[in-house]
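Sharing a structure here in structure tokens format.
For this view, one protein chain was removed and the others were kept in their places.
For chain A:
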């Protein structure tokens, strides 16, 4: 019997109302709209309201995903929340979400794989469905990165935004769903992108606060190189596993960190730009939320249709990377 594949049967996204434009950032740090736009492609990003935490964003996205899939919260067997900005170190944000959704039957855990987290969560959830350990999985990527960026550091504060996306996973009809996936990590690159303090290595104390060690630290050049290489290799890897050529790829959903990374990777792959979704201009890098936000946008714009071959690919802190090839299942397609 062939392995049971998982499909995304519902999607939901949520972004906070407040928009922070490059013009507003010019008043906060020494930067310019021109510099940010040419280096990153970002024009604006969303910022969570005071008191709005990651689980709040996740809840809105999850409710929309459940409604989209026509699934009740109590039907969920497993909740996986990929995030770098949990409400607190513990309990898991997934447990806070389980409570606020009323998903009484669900197991729940968080997954930490940097900006790659959503693909890791999708693949992990897909494995539970393939193995029969769960029938309905909720995979979420949610972030309030505005809470961990240093708003005095012009190199990083312009890059990130807040948002959330959620996907309901269920068994796919024959021929649909998750065709292939590859997960990777390069632990040696960990220091290139990290939040140094607040864990067991450097517990929070006055010095760690004074030295800005509770903020995102990043070596952009090295991460850029890693990103371009792994996005190309990851995409080629899952294409090979799924038996797809470049011409077979209907749509690529890359992690939205920086337009220059996306452009460089797409050029190396030889993909036509119209087959790539870009929305980094409006949301910045929302880390684990970026892939579901982009996927939802492509779907709502009618750019992804039932039966399309879609590749999701990302990279992030860890360093990590992942790619997944999906034959898109539109649950509302005409029979």
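Simple rule for what comes next: a contact is a pair of C-beta atoms (placed from the backbone, for glycine too) under 8 Å apart; a residue touches a chain by one contact, two chains touch by 3 or more; residues count from 1.
Heads up, the rule we're going with is that contacts and distances are computed from a predicted model.
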{"item": "Chain excluded from display, named as in UniProt, from \"Acyl carrier protein\", \"Putative ABC transport system ATP-binding protein\", \"Dihydroxyacetone kinase subunit L\" or \"(2Fe-2S) ferredoxin\"", "value": "\"Acyl carrier protein\""}
{"item": "Of A:63, A:186, A:225 or A:303, the one touching the omitted chain in the full complex", "value": "A:225"}
{"item": "Option from A:38, A:211 or A:300 whose C-beta touches the chain left out", "value": "A:38"}
{"item": "Contacts of chain A with the absent chain, listed as residue ranges", "value": "38-39, 219, 221-222, 224-225, 228-229, 260, 264"}
